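One protein chain is absent from this view; the other protein chains keep their places.
Chain nomenclature is as follows: A and B, assigned in order of appearance, with residue numbering initiated at 1 for each chain independently.
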Amino acid sequence: MSSQVIVNAVVAASWYALIALGFSLTLRTNGLLNIAHAAVLALSGYVAFFLKTTVSLPLTAAVIFAVPITAGIGGLMEFAIFSPMRRRGARGLVLLLSSLGLYVVLQNILSLVFGDDLKILRSQRVVEGFNVAGARVTAIDAMALASAVALLVTFVLFVKITRGGRGSQAVSSDCELAAVSGVDVGRVRVVSLCIGSASVAVAGVFIALDTDLVPTMGLHPLLMGIVAALIGGSRSLLGPALGALFLAVVQHVVLWQLGAGWHEAVAFVVLLGFLLLRPEGLLGKKVRKSTV
Amino acid sequence: MEYLLHILILISIYVILSASLNLVAGYTGLVSIAHAAFYGVGAYVAALIALNLHSPFLINILCAGMLGGLLGALVGIPSLRIRDDYFVIATFAFQVITFSILNNWVSFTGGPMGLPGIPEPVIFGLRISSHVGFLILVGFFCGLTLWVCHRIVRSPFGRVLKAIREDEVLAQATGKNVAAYKVLVFVIGAGLAAVAGVMYAYYISFIDPTSFTVMESIFIISIVIIGGAGSLWGPVVGAAVLVTIPELLRFIGMPSSVAANVRQILYGGLLVVFMMWRPQGFVGEYTFQKDTLQG
Partner (left out) sequence: MSAPLLEIDSLDKNFDGVTALAGFSYSVRGGELVGLIGPNGAGKTTLFNVLTGFIPADRGRARFKSIDVLRLPPHRIANMGIGRTFQKLRLIWRISVLDNVLLSFKNQPGERLGNVFFRRTASAKQEAENRNKAISLLEETGLREKLYDPAENLSYGQQKLLSLVCCFAGEPDLLLLDEPVAGIAPEMIEKILSIIRDLPRRGKSVILIEHNLDAVMQVCDRVVFMDAGAKVSEGTPEQVRNDPKVIEAYLD
């Protein structure tokens, strides 16, 4: 198999992994399948664009600052919308439906403010890529991969070592127990949506650098991230990353054999296969369905 | 006057769409954001048959409805083994893929350029070219849809649908073949959505994939929720409200480019607001909350 295919798959996997990480974090700790992440992804690209064009920051600075700003907006979503709803007794499905509404609102705000036409984020200089084992890798791809790995490592360390991280683990496995043990569940949730959004935001800026900005840019990547998260097993820490790798490899093998345009169909088939045959994902623990 | 007719035609099309989704999501509890996919398939099937085979309108609508129903069965089957919220994701994925197929299979569907030149419907020799004529036509199918929903909901079959929504385990223990009901309701819902698609295709006489996106699916489920899930009048109220209010924006002089976005912000915002404070919508009875404690 051509090394280019492998390299492309790994690069795609790093984007998917970033999104999958953010998505599964929100799923585990906030009990919420958050479609609004698609808007968060686009938002981070636009914030970077705004910082670069209107505030005239250099590109690197714009990209770096976009992440925490977007993360903050993500945390605001939890604080202003999901937490109050949860207090009123809303659970899974209701929150999911609200996240759909949120997505629509946010994406259209982006359209209103920035317009629907394509915006370019990267600088005009063409940056030469370099060669890895006979395959071409652009600088952006390499950075995306590096940050995905860095974030993943940071995240695992954060959860295992810091108090805040362990708190989030507690909340995701049993939030009542966590609350009783003194964990500030509300704050953990806001923080985890911040972090989840940050992860998605990083993916957002890389995607924006690579394929330019359009308000609807978030849907397709989010779908890939969701599939990666679900097939990897969102209950485990490394599951989303593994799922991302699996999905990217399968997609690129199909791409290599059958040509372009099948990405989404492949994702759907893979998703369906896992949901039907192995719903706990690659790394998840089998959840005992005590329905009776 | 033409404008008023136009609004009424649009409302009727959305009533068909939301009433059919209401059967699936509001009465049976199967939330799906794939409805625009069935809508689109109906439109494309009818358009393709009309443009290539020049077959009569009634045949086209029958074919579109049946194909839509078949696709509905395909989407309904996974619902048997996949939990609620994950099932929504699966329908989301299905929706995105259908759009992708419509948009990328250029040789068959015309891709982003769409299919222009759909002829006017001719029924038993009568050509329908005016807005009034079309309103009567779509009004007929709208009425038919509402009648179908009414008959289903008032029947023992409908009683089982509600039981499935409220407690699937109990429904099974009572001897109801839950799997069959779920697939059947999807077939009906998707088939009716396809009929709406046919209406749309003949009305605008030109279709392209941008009318059948995830946003459209979200719009349809918003109508169901805001109007009121699990009630017969909910879709009518919801469609009337969500179609007319954005049109009023035009009267206050908002430029149409901005109006499109504001319209979407309106219904997206309303969806969040209603989910927060009134999940049963205006006149509905189902709040999408599965009871976890009873007694």
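Keep this in mind: a residue touches a chain if its C-beta (ideal position, glycine included) is under 8 Å from a C-beta of that chain, and two chains touch if they have at least 3 such contacts.
Note that the structure is a prediction, hence the values are computed from the model and not measured.
A.B. asks: Identify the residue among B:Gly117, B:Pro156 or B:Gly253 that touches the chain left out of the display.
C.D. replies: B:Pro156
A.B. asks: Check each of B:Ser55, B:Thr174 or B:Thr210 against the chain that is not shown and name the one that touches it.
C.D. replies: Going through B:Ser55, B:Thr174 or B:Thr210 one by one, B:Thr174 is the residue touching the chain not shown.
A.B. asks: Over the whole complex, note the residues of subunit B touching the chain we left out.
C.D. replies: 148, 151-152, 155-160, 162-163, 166-167, 169-179, 184, 285, 291, 294-295
The rule is short, and it goes like this: only the chains that are shown with their structure count from here on.
A.B. asks: Take the average of all CA coordinates in subunit A, do the same for subunit B, and state the distance between these two points in whole angstrom.
C.D. replies: Taking the average C-alpha coordinate of subunit A and of subunit B, the gap between them is 30 Å.
A.B. asks: Under the stated contact criterion, what part of subunit B meets subunit A in this complex?
C.D. replies: Residues 31, 33, 78, 81-86, 88-90, 92-94, 96-97, 100-101, 104, 169, 214-215, 218, 221-222, 225, 258, 261-262, 264-265, 267-272, 275-276, 279, 287-290 of subunit B touch subunit A in their complex.
A.B. asks: Which residues, counting only subunit A, touch subunit B once they are in their complex?
C.D. replies: Its residues touching subunit B are 33, 35, 81, 84-85, 88-94, 96-98, 100-105, 107-109, 111-112, 219-220, 223, 226-227, 230, 261, 264-265, 267-268, 271-272, 275-276, 279, 291-292.
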